[in-house]
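As you look at this complex, bear in mind that one protein chain is not there, while each of the others sits in place.
When the chains are written out, they are named A and B in that same order, and each has its own residue count from 1.
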Amino acid sequence: MGKIANEVLIQKLVEKFPGQVTELSQDYGLLSVETGKEQITDVLSFLKTDPELKFIFLTDLTAIHYPEAAGREIGVIYHLHSLTTNTRIRVKVFIPIDNVHIPTATTLWDGANWMERETYDFFGVIFDGHPDLRRILNVDDMTVFPMRKEFPLEDPNRIDKKDYFFGR
Amino acid sequence: MQNHPVYTDNDPQTEYSTLNLGPTHPATHGVFQNVLQMDGERIVSGVSTIGYIHRAFEKIAEHRPFYQITPLTDRLNYCSSPINNMGWHMTVEKLLGITMPKRVDYMRVIIMELARIADHIVCNGVLGVDTGAFTGFLYMMEYREEIYEIYEEICGSRLTTNVGRIGGFERNFNTIAFNKIRRFTERFPKVLKEFESLFNRNRIFVDRTKDVAAVTAEQALSYSWTGPILRATGVDYDVRAMEPYSSYEDFDFEVPVGENGDVYNRFLVRNEEMWQSMRIIEQALAKIEKEPSDIFHADVPAFYLPPKEEVYNNMEALIYHFKIVMGEVETPTAEVYHAVEGANGELGFYLVNDGGRSPYRLHFRRPSFINYQMYANMSQGMLLSDAIINMSSLNVIAGELDA
Partner (left out) sequence: MSDIQIVDAPAGVEGAGFFATALDQAIGLARANSLWPLPFATSCCGIEFMATMGSHYDLSRFGAERLSFSPRQADLLMVMGTISKKMGPVLRQVYLQMAEPRWVIAVGACASSGGIFDTYSVLQGIDEIIPVDVYVPGCPPRPEAIIDGFMAIQHLVKTETLRRRQEPKYQELLASYGIQ
C-alpha cells in the first residue's frame, strides 16, 4: 500500500472531528495536527483503528514547554506511524500550565506507559488514568520538573565552581 | 523500594523472597535495577527502576550549538556511537535542507554498518557469556578492536567517535583507512562463521535460549518495540528499508526476520544482520571507487567550516567561519523528526528549532528505553536464569536507556 497523502489524512480527520482538529504544518513531509485534550483519546483511537489509516505504532510521546504562550504552555506531542502504508503523523495537544491534565494513551498502546512517566518526570504532565504515574529517570524525591524552561541546567548548590572562571 | 511491598521472612515456606537484581550487575549490562519477588527460582513479579545514569542530555542540548551536540549523541548508545552521530547530522541536514553528495552517503553507510557489527558483536558475545560460554565473546572482541582501529584511522578516537560534521566529514578517508576496512571485510566473515558454528546448533545453547521469552508480534508492536527484537517476532520493520536515508536505497540487502521472538531468534537475527552489514560494506566500497575521490563534504559554506588555510587568507571564508562558530547563521524555525536504524531499533531525533544557535527542544526517541518497558511484565513466571538471558538479548544500553 502506498503512502497516504497528507491532504487525504487531514481531510479524513476533519470529517470525523469537525472543528476539533486543525492542521499546523507539513514541514518536511510530516503532517502536524493539533487537537484538544478532550478529544485526544478519540482522535488517537480513530487513527489507530481506522482500516484505511492504521496508525498502529506509537513512535514517540513527549512534551514541550513554551513559557510565553499563555494558556497553552505545555504541549504534549505524539508521533504515530502507520507501518503498512509507511506514513507518519504528529499530533499535538496544548494544555495550560495550571491544569496539566491529559488522558492517558496507555489504554491504546502499552508502550505509552514509560513514555508518559518520562514526560511526567520532566514536565509535570499528569496523565489521567495512568496505572503507575511516578518519576522514572530523576531521583524519586525531586519536587521540581527539570525540563521546564525556568529550571537551570547546572546544579545550583555547587560550592566548588568559581564564578570567575565561568564568566559570572 | 518504597513502591514495592516488602514481605518479611516470617514463614519462609509460604512467603516470597525479594531479590534485588541491583544497579551493580556482574557482566557489563548497565545500571538498572529490578526488584524481583521470587518463589524459589521462579519470578512472581518484578519492578524495574532506571535513571541511575540519567545525564540530562535533552536539557544540555538546549544549551549547546548544533555542532556541540554531536559528542552528546555519542554517549547515547555508546557501543555503536557513529550511528548516533550520523543520525544527528542527518537530522540537522534535513532541517537545513542540505543534500549530501553520494560519496559522503556511502562513507556514512560504511561507518554505520561497521558500528552495527560492533554492537551486535558485543550483544551476541555477552549473550553467550550469560549462558556460560566465554569463548565466543573473547574471540569476537578482537574484531571489535579491528573496528576500533578503523575508527581511529578515520576520526581519531575509538569508542565515542564524534565522527563527521553537519555537512559531511571532517577529513577524507585515507588509504590506510580503506585498507583496514578491506582487511576487515576479508577477515571477519571467517570469524563470524566460526562464532555461529559455536552457538547455532550447540545443544546447550539452543536448550537455554529456545522458547525463552517468546513474544508475539502484536504484543511487540503494542509496546512500540523496534529493531532486531521486533524483527525476531516476525515484523519486518527496518527504517533503512522503509524510509531510506543516506542512499540506503542504492544498496541490495535483506532484512532478516525471525519467527516467534524468543531469545534464540533474536540471536539468529542479530547474526544474520551482521552478514547483511558485511554485504552492504562490500557494496559501498565498490560504489565509492566510482565516485570522485576528493569529495568528503557537501558544498555548504554556510554550515560547514571552511579549511583553515582559507580562513587565514580569504575574506569570505573568515566571515563564514566566524558566523558558524558564533552561531550567527540563520536556521529555519521548524520542527523535524528524523529516524535512523540504530543497532537496537529506531533511533529518532525530534528537533524543534527556533532559529537560534541551539535547539529549542531536542528529544531523543531512544530504542533501549522503549524496548525495556516490557521487561518486568515479560519476566513474570520465568525462571531467574531465563530472565537474565532475556535481559541480555534485549541489548539494553544504559546510556540510551536514561539519556
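Quick notes
Rule of thumb we're sticking to: contacts are C-beta pairs under 8 Å (C-beta built on N, C-alpha and C of every residue); 3 or more make two chains touch, one makes a residue touch a chain.
Not measured: the values here are computed from a predicted model.
The missing chain, though absent from the display, is touched by one residue of B:E145, B:E194, B:D236 or B:E249; that residue is B:E145.
Touching the missing chain, out of B:L19, B:V44 or B:I60, is residue B:I60. On the side of subunit A, touch with the chain left out of the figure occurs at residues 138-139, 146, 151-155, 158, 160. Interface with the hidden chain, as seen from subunit B, comprises residues 22-26, 28, 30-31, 51-56, 59-60, 71-72, 74-75, 78-79, 122, 138, 141-142, 144-145, 148, 158-160, 398-399, 402.
The rule we apply is simple: only the chains that are shown with their structure count from here on.
Contact residues of subunit A toward subunit B in the complex are 25, 27-28, 30, 32, 56-60, 62, 64-65, 77, 79, 83, 86, 88, 90, 109-115, 118, 122, 132, 134-140, 146-147, 151, 153. Of all residues in subunit B, only 2-3, 50-51, 54, 56, 58-60, 62-63, 94-95, 219, 221-225, 235, 237, 242-243, 334-337, 339, 346, 348, 350, 352, 360-361, 363, 365, 369-370, 372-374, 402-403 touch subunit A in the complex they form.
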